[in-house]
Each structure stands twice: as C-alpha cells, then as structure tokens.
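The other protein chains are all here in position, but one chain of the complex has been omitted.
Chain nomenclature is as follows: A, B and C, assigned in order of appearance, with residue numbering initiated at 1 for each chain independently.
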Amino acid sequence: MLQLHHLLLLLPLLLPLYGAIFCLFSWNRVNLQMAIACVIQLAMVVASGALLYAVNHEGILVTQLGNWPAPFGITLVADLFSALMVVTASITGAAVVLFSLRGLDLPRQDYGYYPLILMLQMGVAGVCLTGDLFNLFVWFEVLLICCFVMITLGGTKPQLEGAIKYVTINILASGLLLTGIGVVYGITGSLNMAELAMLVRMPSINKSLFLMASTFFIVSLGIKAALFPLFFWLPASYHTPPIAISSFIGGLLTKVGIYAMIRLFTLIFVVEQELILAFFTITAGFTMVIGVLGAAAHYDFRKILSFHIVSQIGYMLMGLAIFTTLSIAGTILFIVHNVFVKTNLFLVSGVVGRLKGSFDLKKLGSQYLQRPFLALLFLISALALAGLPPLSGFWPKFILVKAGLEAEQYTIVGVSLCVSIITLFSMTKIWNEVFWKKQPETDETEPDADRLTKALLYAPIIFLALCILYIGLNAEAAIGLAYRAAEQVLNTDLYINAVLNR
Amino acid sequence: MDIVLPFITGLLFATGLYLILHRHFFKLILGIILFGLATNLFIFTIGRLTRGGSPIIPQGSEVAIEPYADPVPQALLLTAIVIGFGIQAFAIVLVKRVYQAFGTNNLDDLNNTDKTIIPPKE
Amino acid sequence: MLYFILASLIYAFIAPFVHRAAGKYGIAVQAGVPLVLFVYFATFLPDVQKGEVYTEIYNWVPSLGVQLYFYLDGLALLFTLLISGFGTLVMYYASQYLKDDAGLGRLYMYLTLFMVAMLGLVTAGNLVTVFICWELTSITSYLLIGHTHEKETARQSALQALLVTGLGGMALMAGFVLLGIAGDSYTIPELLTRNDLITHSSLYLPMLILILLGAFTKSAQFPFHFWLPNAMAAPTPVSAYLHSATMVKAGIYLLARLSPALSGPDVWHFTLLVIGTTTALLGAFLALQNSDLKAILAYTTVSALGLLVSLIGLGTDAAIQSMVVFLLAHALYKGGLFMVAGNIDHAAGTREYPLLNGLHKQMRFTGIAAMLAALSMAGVLPFIGFIAKELLYEAKAASSYIILALSFMVSVAYVAVATIMGYRIFWHNRSEPTKLKHQGQVTMAYPPLILGICALVFGLMPGHFVAPILGQAASATLGETIDFELSLWHGFTPVLWLSVLTILAGIFLYSVLQKKREPIAILQKLYANGPNKLYFVLLNGLQRGALHLTATIQNGYLRLYIASIILTQVALLLYTIWYNSPTLQLQQKINLLQDVLFHEWLLILLVLPAIYMLLKTTSRLTAIATLSIIGYTASLLYYLFGAPDIAATQLLIETLTVVIFVLVLHKLPRFQYLTHAHRRIKFVVISVLFGATMTYVLLLVKQFPLISNLKEYYGQNAYLLGKGKNIVNVILIDFRAFDTLGEMTVLAVAAIGIFALLRLRMDKEEKA
C-alpha cells in the first residue's frame, strides 16, 4: 500500500504540477484556473506542513525515486531546513495567489499566470527537496524559465528591458552551474549529494580540484542569490513586473539560491573551508553594504525593496560564513522571516500602487491618514525588516550578532549593525514619504475598489503580518526549529546515512 | 581527440562570451547559443571520451560490454540540451520582442529601468 | 506582573477604538490604565522598602537564554512609579491639550505602548528583554515626535531621534552580547554579582564603549544631545513624558542598573564624569542662549541628564544618593514645567518668552504650578529640589573642587531658568500683559499643579514618603545596602551657604540676561557647526554617496555586468589554481595529438573557419548558417564518440533553432558593428582569458582517472532491471526520469512564455 513518507516528499512537487496541468487544460477559463490555484495552494500549505511535522518527529525523510538505490537514481530528501523552506514557500505562494486574484490585471491572468506560479513553486520545492546535484540544476532551470516568463508577462517596455538583463545573466549562471556539475562529475564520478559528501571526506579525494569546482558553484549560485559582484540583474528587473509577480519572485527566489549555497557548502564543498569562508565573509559584508546603499539612494518604492533583497542576502551569507550551529540557525531563521517580510512589503507597495497609481515616493503621500490600517501593516513589516524587536527580524539578527561575536568575527558584526541602521533609515524614508507626508497635488483621481477587491488585497497582507508577529512573539518555536535544522545541516552524517541507507 | 576537444571547448566559450559582450542584440543571441554549446561540449568532454562504443547493450547480451561510452554524461547532456533549447527559444523571441518594442538593436539604449540617475544638487 | 503588563500592551492597541467609542469620557479609561498600574506597583512599596526584591520569571526563548524576567527592586520600583504616575497625569493632560486633535486616539495608543515598553525596560531582569523594550521606546518615540507628521520639521526631528537612538541601540545590542559572553549570562541579577569576571575580561573595553554609546545616545549626552531639543517638535504632553521625565532617563537607569557590574575600572568613572559634566555645562549654557520655552527646558534637561551621568560616574555613596534624589526632583519639576510651557503655548500661541508678560491673571493656576516647579528647580527651601542640590554639592565637594565649581555654574543657570519660568512670564509686569488667544484652561493646569505640590510635600517630609524607596534605589545602584536618610534641614553648613549663593547668583544672571539678550556670537557660531550639523552632513553625505556609488555599480550596461561576473569567476578559478593545484602535465599529452584521426581533424578544420566567419560576417543569414555548421559539427562529434542519441537530438534541435531564427528574426535589421575597436580589444582579452581558463580546467580534470560506479551499474542493470537496451534512454525515462520531468516542465513553460510574449502586449492596450 501507499507509504506515507513517499507521498509526503512528493506532494510539494506533484500538487503544483497537477495544478499546473489542470490549469493548462482549462486554458481560457480564468475563473476555473483561479479556483484550481487557490485549492492547490491551500493543499500545498497543508502538505508542506505535514512534511515539516513528519520530519520534525521522525528525522530526515528520504524517498528513492523509481525505487533505485541511492547513488543510482534520484533521491528526494527532506531535512528540517528543506522542509522549512518548502513550508515558507507554500505559505508565501498562498498569500501571493490570493493577492493576485484581484491584484493582477486580467490579461496577464489570462496568459498563463496561474500555471506559471504553480510550476515556479514546483521548482522551488524541487530545489529544496532534491538530493541530487544534477537534479538541483534541473529544478533551478524550472525556476528560472518560470521567472523569465513571469517577468516578461505582459510585455511592457520596462519589463522587456529588465528581462533582457535578467535572462542573459541567468543563462550565464546556468551555464556555469552546469559546468560546475560537470567538473564535480569529472572528479568524482558521482552526482548524489550524500555520496559526494562521503567521497569528499575521504583522504583520497583531490582537495584542490574540488576547491576549483566549488568556485563554479560560488559564482553561479551567487548570481542566483544576488551576491555582491554578481547581483546586477536583480535591481535591473525585479521592479518591472506587476507586484503580484515581483512580490513572489522577489520574496522567494534569491533565498532559494542561498538555500542551495548553504546546502552545498555545508555538505559537499567542505574542502579548504577557511579560504571559502573568508571569501564569504568579505562578500557578505560588501553585499550588505552595497545593497543597503542602493536602497538609500533610490526613491521608488519597489526599487528600494529590490535593493534591500540584496542587502539581506548579505546577512544570510554572513551566517554561513561564520559557520557555527548558531549562525546557521540564524541564517535559516533569517531566510524564513525575510521571505515573509519581503513579500509582504511588496504586497503593501502593490496595494498603494494600485490605489494611487504610482510607486514614486515623491508622488505619494498621506496614506497614514487615509489608510491607517495599511500603515500599521506596513510598519510591522518594515520594522521587522529593519530588525526591530520584538518582530521577526530581530531574532535572526540577534542570533547572527551573537554568533558572530562568539566566533570573534567583529568586523562583519559591526558592518551588519551599521547596515541595519541604514536599513531602518530607508524604511523610514518610505514611511515618511508614503504615509506621513502630505500628498502632493495630483490631478489623478483614485480608482475605486469595491469591498471584495479590498478584502482580497488586504487578506494576504494581514495573513503574512500575522506570520511575522507570530515568529517574533513565539520566537522559541521558530528558533528551536531553526536551531535543530542547523544542527541537522551541520551534522552531515545524518544526511549521508539517511540517503545512503547505511 | 582528448587533447583537442578542450581547446575547442575553450574557443567556443571565448567566442560565445565575446559575442555576448557586444551591444548588438543579434550577437547577444548568437553568443548565448554558442555559450550553451560550449557548456554542453564541456560536460561531454569531461566524462572521458570513448570512440565508437555507444552505450547500447548489444543484441543477445544482457549487460553492456566494454568499451562503451559513459552513459551518465550523455543522459545529463540530453537533458541539458533540451532545457537549453527551451530557454534559448525563449531568449530569441524575447530579443525579437525587445526589438519590436524599442525599435533599436543596441543594448545600450536599454538602460532606462536600472540606471541610477543622479538628480542635480539642490 | 506579566498579566498587568500584557493587558496594558493589548489595551494600547484598542486605545484608539476606546477613544472613538467613549468620546468625552474615554479619558477615564485612558488615564485609568496607568493609574491602575501605578497603584499596582505601589503595592510593592512596603516589601521593597524593606529591601526585598520581587522576581517573576517566565521562559520566553530558552534556547537563547531569553526570559521574561521581572526584577523589581528599589531602583526599578522608583522608575515604575515615576513612569506610571507620570503616565496618568500625561494621559489626562493630553486629553485636554489635544482635545480637538484628530490623532488623539492614536496618540493614546502610542503613549500607552511607550509606557508599557518603559515599564518593561525598568522591570526587566534579562539583557535581551531590556534591549527589546529599549528599541520599542525608540520606535514609539519616533511615532510620537512625528505626531504632526505633515510638517517637514516634525518628520525630520522624528527621524533624527530614531536614527541617533537607533544607532545607540545597535551598539547596545552588541555591547549586551559581549556582556553576556563576558559575564556568561544574560540575566541581570547574575551579572551584578560578577563584577570581577566582567571587569577583568578582555572584552571589557569594547563592551563598555558600546553600552555607553547606547546609554549616551538615549540620554542625550554630548555629543549626541542634539536630537533632544529637536524632538520638541512633538506635542507637549509627549515632550513632558518622554523627553524629560522618562525615556531620556532610560540611559541613566541602564547605567545605574549595570553600575554594580561594570564599575570599578577607572575608564568607567572617568568617561562618565567627563561626558556628564561636559553635557551638564553645555546644556546649561545652551539653555540660556534660547528664547523658546520648550527649547530652554530641553537644554536644561540635557544638562540635568549630564549631572546624573556625572554622579553615577563619581560612584561614591554620596553621589549615588544625590543621584536618586535629583532624579526624582528633576522628574517632578521638569515635567511640570513642560506642561506649563505647553499651557502657555496652547493659550498664547507662542513659546518665545520675550513676548510673554504678566500672564498670572489669565492663567492663575498655571502660574502657581509654574512657581512651585520653578522653586523646586532653583533649589529653594523647602522643596525637594533643595534637598537634591544640597546632596549634589556635598557629593561633588567630596570629590574635587573643580567639579564642585562646575556644578555650581550649572545650578546658577538653573536658577536663572527657573526665574524665567516661574517669575518672568507670569508675574513680571513690564508692559501690557500679553493677549491670549483664549483663557487658560484650568483643567490643563491640574497636572503641573499636582507635580508642584508633590515636589513641595516630598521636600517637607522627605523621610516619610520618598526616603525608603530612594534608599533602596541607591543601594541597588551601588550594589550594597547603605543607610539612607533624608532630611530637609542640615543646619548652617558650608553647603547651605553655597545654595544661597547659587540662588543669588542665579537671580543676578537672570537680570543680566534680561538686559542683554544677544547670545554670545562666537560660541553660537561654533555650536551651529556642532554635532547637529554633522548629523545632517553625514545623512546627506550618505544619500549622495549612496547615489553615486549605486550609479557607478548599477550603471545599466549589460556588458559591464557580464564582464564583472565573468571576471569574478575567472579570478576565483585562477586563485584556486594558483593556490594549491596539481600542475598540468601538458607535455605528456602532446603525444596524444597523434591519436587524433583524420576525419576528426576534418571536423576541427570545419569549426575553426566557421567561428572566424561568425565573428567577421555582417550578414545575419551567414551568421545563422555558420552557427548551424558549428552545431552540426558538434552533433557529428557526439556521434563519433558514442552518443547517437545526443547526436540526433542535437541535430534536430539545431534545425529547429534555425527554423525559429528564420521565423522570428527575418525582419531584424542588418547587423552592424556597434562596438568601438578599443572596447573590442578589452572584450577579446576577457573572452580569451575565460576560454583559456576553461580549457585549463578541463585539461586538469581530465588528467586524473574517473572512477564512476554509475557507469558500471547502469551498464549492468539497464536491461536486467530497466528492461531496455539503450542505456541512455533507460536513464532518461527510468533511472533519472525525474530530471526528465523537470525538463518537460521547462519546455512547457517556455512554450507558454513564447506564446504570451508574442501575443500579450500590454503597452499597446494601454495606448489604445
């Protein structure tokens, strides 16, 4: 009979896939697609929750696809970290799909938005759950092509312009990733991550070649995660598509890159670690600073948020660079928190943009008086982003600072704290300009929105804000989970044994 | 051939990149395609070459008989080629659309969205 | 205690609704909340006065050692009573002051939130919870200063306060973590007993600097004092509550609280003393330079905070005793004076004191309140201010006469300010009394009046009301139990004469000020270029710098992006190769050239001219043709090296690509060289570097034997288990079918994407 853990590992992949298939079958019937997408998203949340529950109680879950023993077939693995990522992704997905029902224009919904977002989720789940290096590449490509299409969906000029840069750079990244996988196979003759992890810890392995192979992954995953000298595509493209789209990819995708980096650089590329980690530390510092300065420089709601994505990636990398259980836990928590917060901020900007018809801070204003509730929701997310207590952003920041100081990495901690002040500054810039300032005179009248529209626009924002508050206030649950996830990530024997069934 | 193919691969990488660095759209596309081709060759070459012996189990045998080429890079390559095709096709169409929308074939004309403009000092 | 605090926290969020629902009588609820808290905390008085400490511990985040640890000793209780007591008065005052303000409901919310944060701060026994409350007060302060948010200055001041205190907050966080590492605990009571461990830790100095940075920014010590006067953009109730009585004292509280753990080394005492005294003098001086009542009060607050810091810095028994008394005295009179200033502003529409005259007839109660507070401030018998000053002088005299002289100067300035506040505005009838916009409201005079009366009563009977609790507070600060007695009258001591002298000198100073109103020009100029200017220069610099940096990095040129990515990759590769890599034995490989067969050479000879053509051609068709030649050659190569499946796929895909090219690109213009020659050379260098590196990597990897279990396993089992003889195909649809599923998804999405890209054109629709 059907075995539950086989199913649990697959549901996050199969649900969106079938959802997308059914959406394709009901092409031209948008309402049906909406219904399918909503149902699937809900099911995803439940399924991924169940997966997290199961992993939390039974340890790492593994299914060998096709019933082929480990290094020969493809393995799906869920440890706490990957399950957490899947849960985060599905919750975000649910919120965004709910928002899209009214937050996205009809023509775009007509041209395959729902199958795309579902397949995107499948890609995310695939990257998080796979235990095979080449399979990782495949799911990254799924993600990528979905992003390409979603960014260009609608084909307006700014979109196309951003897309050209996005597409070119990311194709390059895929090429490098593939090359890197080739090199790894050329050295070891294996693709299974657990087996690679085992091989790399053997004395017979050629460490310097492995170090060389790792650079391909640093660069290609670094591009996907938007690290310092590689992030250019992100600010060029993320603000161009409609909010429903940029909120999802902006909130989630770079974190998937970071996830892959953490996974690979804790599991496989553990040769010459001091060198790699020193490089990460420097990169993390630059990424934070450059990103946040970009945010400080701009006066467009979405551009500020885009640059902040870069900046926050620096924090996540910092946790990896410190490389203690605590710091990895901080990074994991940071990822979860950041996905929610960033998505929510984008959604808020979407509501403002939709109701006021602009994203330029200089043209907006008076929202504090007109929409105090939205202001509160924004404030929760913005302050959480800046890491103010007791919201969700505080804990990971605190953990990272603590881990950094304990590991005596004073410089990077100092940089991160200064960056968080500038983050606060740029968030208050939005607050000052959009909410507090008096609205400059414009001749545009506000488009009216009916009650249902408003409810559907607000509901996901409220939901995510509650998530943020929950993580912040009931921090023990989140931190405990993140800490155990980090322990699992660093205790690679667990992973290897689970996959190779030793 | 083991010695020559790496050089050809390198040459293709270089040519692809060189074309990508140009401003012209069409060269960008050519570059992307060449770059993909180079990546594929890279994978193929790194899996050690075997002349002839394709990874097909001969008639009457139940297991493959040496010498046969390593089927793993081939399978990876097949997947990669197909994925690459999908993405390249999309890129080609994208370039066309960009050309239609902007009426230019110069990439440098496309920096309205992400160029940071410094406002004059007040 | 948790429930009381939580309930008020929750109440804070429904405060605006209560305000809206209850209308006029809502104030009973609004002020009732702090009152209940005040009463609740007052019930602890008997126990705490006996020297007992009330604790209440809940686990919050045990994995980080964070607890909701309520720790109520004398020091904490003193602050809680101040905060909740003041809170009650301020709520009431706000309801009168902002009667017609639309934002009153929200103001209640923020005030209550602030109060809860403040209570949490002073009762917290865990560093992390202290920090959390600390940041909450910063945020609420930001929101409160920006109450009149449509004014540019209010927004700027709010931001300034937030950034300055936020910077301190960040430093404090790092400092707390270091303290936690050095003291091996985040629990304050434990840390207090580990003075030795902490002060001898190698982390002591950085920790101290960071914690002091936090405390000094919050308590507006030089050179971070500038935000406080600017924060007067807030409505007066807020200024009275946050910026004189409570929030700014958070830094003082922190210093006092951690004093037993941190004091000892000279650097602690010296820094506090120097910074505190500097601030005290500077504040006093600046107060006299201003004519805006709220600004004057703000600067004297800065000055008073400086005195408090310097007293903690002295650290003697006497100094700490005088610190706690002065703290209380200051809170009482300064809060009252702020409300008085607010009343005047409300009624007269101005806060410039030279414009105000003889108001006592129109605002009698306010006048009386002002007088009471001013007398306390001036340190006149029998107010508590007098006791505070006596103790201050005693403590300072015991340490050094220079410090005493400086304190004397500060006190003289206070007397002058008190004269202005308590006498000049109300009772000085030089000319016609100022016309008021409306009569002074009696209701608004009650809160300052109550505070003034308190100052009097506490002064008259210090032993009854305040001495026990102040004694406990002082003991907590010192870390040891001390005898503490307060009395109004000490007899005719030198200190008394000094007090009298202070008052006389102050009145003299006042009369000088009345005649000569021009501020001292040079100092004024010097100050104009002080920290406040520096703040704005830094902020603007940050923005300009960020703009220029971003413009350089995010410059919009795709080729530069790509070049930087590729160069990063190449640099990393070269570094790792240089770092510790086996050398490439190319020599031995050259022989392999002989193995290359004739038809293989032919293929190579086909590729090279094709690449050359591709680079040189100006015709699109030629380019497509040459590209497909390269593709077909690759396909042939695949076939020759045992990969018929790939060969077929490559062949078909190449054809399909050509078809797409023809279908899509036939309308594109001619291909021109758009790139300049010198730039092309740069590109050539980068490209060749990259290509060469990749070749090197490839050769290097191929130098070592590849042992692949996979090949063997697939060869053995493809037919037996996978039931197919084409191993590649079996891998694709069975062993690694999941890859293929992903690949299919990619294709499907690409098809949708191409369809949408070509069909959906939102630009057009928008135009139409």
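Note that a residue touches a chain if its C-beta (ideal position, glycine included) is under 8 Å from a C-beta of that chain, and two chains touch if they have at least 3 such contacts.
Just so it is clear, contacts and distances are computed from a predicted model.
Here one chain is missing from view; checked against "Sugar ABC transporter ATP-binding protein", "Dihydroorotate dehydrogenase", "Cation:proton antiporter" or "Sarcosine oxidase subunit beta", UniProt names that protein "Cation:proton antiporter". Across the entire complex, contacts from the unshown chain go to A, B, C. Annotation: of C:Ala304, C:Leu332, C:Val415 or C:Leu741, C:Leu741 touches the absent chain (contact as defined above).
Per the touch definition above, the residue from C:Thr199, C:Ser581, C:Thr649 or C:Thr695 contacting the chain not shown is C:Thr649. Counting over the whole complex, chain A has residues 1-3, 6-7, 10, 14, 17-18, 20-22, 24-25, 27, 63-67 touching the chain that is not drawn. Within the complete assembly, residues 644-645, 648-649, 652-653, 655-656, 659-660, 663-664, 722-726, 729-730, 732-734, 737-738, 740-741, 744-745, 747-748, 750-752, 754-755, 758-759 of chain C touch the chain that is not shown. Remark: the residues of chain B touching the chain excluded from display are 54, 56, 78, 82, 89, 93.
One rule holds in what follows: only the chains that are shown with their structure count from here on.
By number of C-beta pairs in contact, A-C leads when A-B and A-C are compared.
Averaging C-alpha coordinates per chain places the centre of chain B 48 Å away from that of chain C. With each centre defined as the average position of its C-alpha atoms, the distance from chain A to chain B rounds to 27 Å. Chain geometry summary: the mean Cα position of chain A and that of chain C are 26 Å apart.
The set of chain C residues that touch two or more partner chains comprises 547, 550-551, 554, 556, 558, 562, 566, 694, 701-702, 706, 708, 710-711, 714, 735-736, 739, 742-743, 746, 749-750, 753, 757, 763. Residue positions of chain A touching 2 or more other chains, listed in rising order: 134, 138, 141, 145, 148-149, 152, 155, 157, 164-165, 168, 172, 179, 183, 185-186, 191, 232, 235-236, 294, 297-298.
Residue ranges of chain C in contact with chain B, taken from their complex: 544, 547-548, 550-551, 554-559, 562-563, 566, 589-590, 592-593, 595-597, 600, 604, 607-608, 611, 614-615, 620, 623, 627, 630-631, 634, 637-638, 640-646, 649-650, 653, 656-657, 660-661, 664-665, 668-669, 671-675, 683-684, 686-688, 690-695, 698-699, 701-702, 706, 708, 710-711, 714-716, 718-720, 725-728, 731-732, 735-736, 739-740, 742-743, 746-747, 749-751, 753-754, 757-758, 763. For chain A in complex with chain C, the touching residues are 17, 20, 24, 65-66, 68, 71-74, 105, 107-108, 110-112, 115-116, 119, 122-123, 126, 134-135, 138-139, 141-142, 145-146, 148-149, 152-157, 164-165, 168-169, 172-173, 176, 179, 183, 185-187, 189-191, 206-209, 211-212, 214-216, 218-219, 223, 229-230, 232-233, 235-236, 272, 275, 279, 290, 293-294, 296-298, 307, 368, 372, 383, 388-390, 394-395, 398-399, 401-402, 405-406, 410, 413-414, 417-418, 420-422, 424-425, 428, 432, 435-438, 475-476, 479-480, 483.
The part of chain B that touches chain C in the complex is made up of residues 1-15, 17-27, 30, 33-34, 37-38, 40-42, 44-58, 61-64, 68-72, 74-79, 81-83, 85-90, 92-97, 99, 101, 105-108, 110-119, 121.
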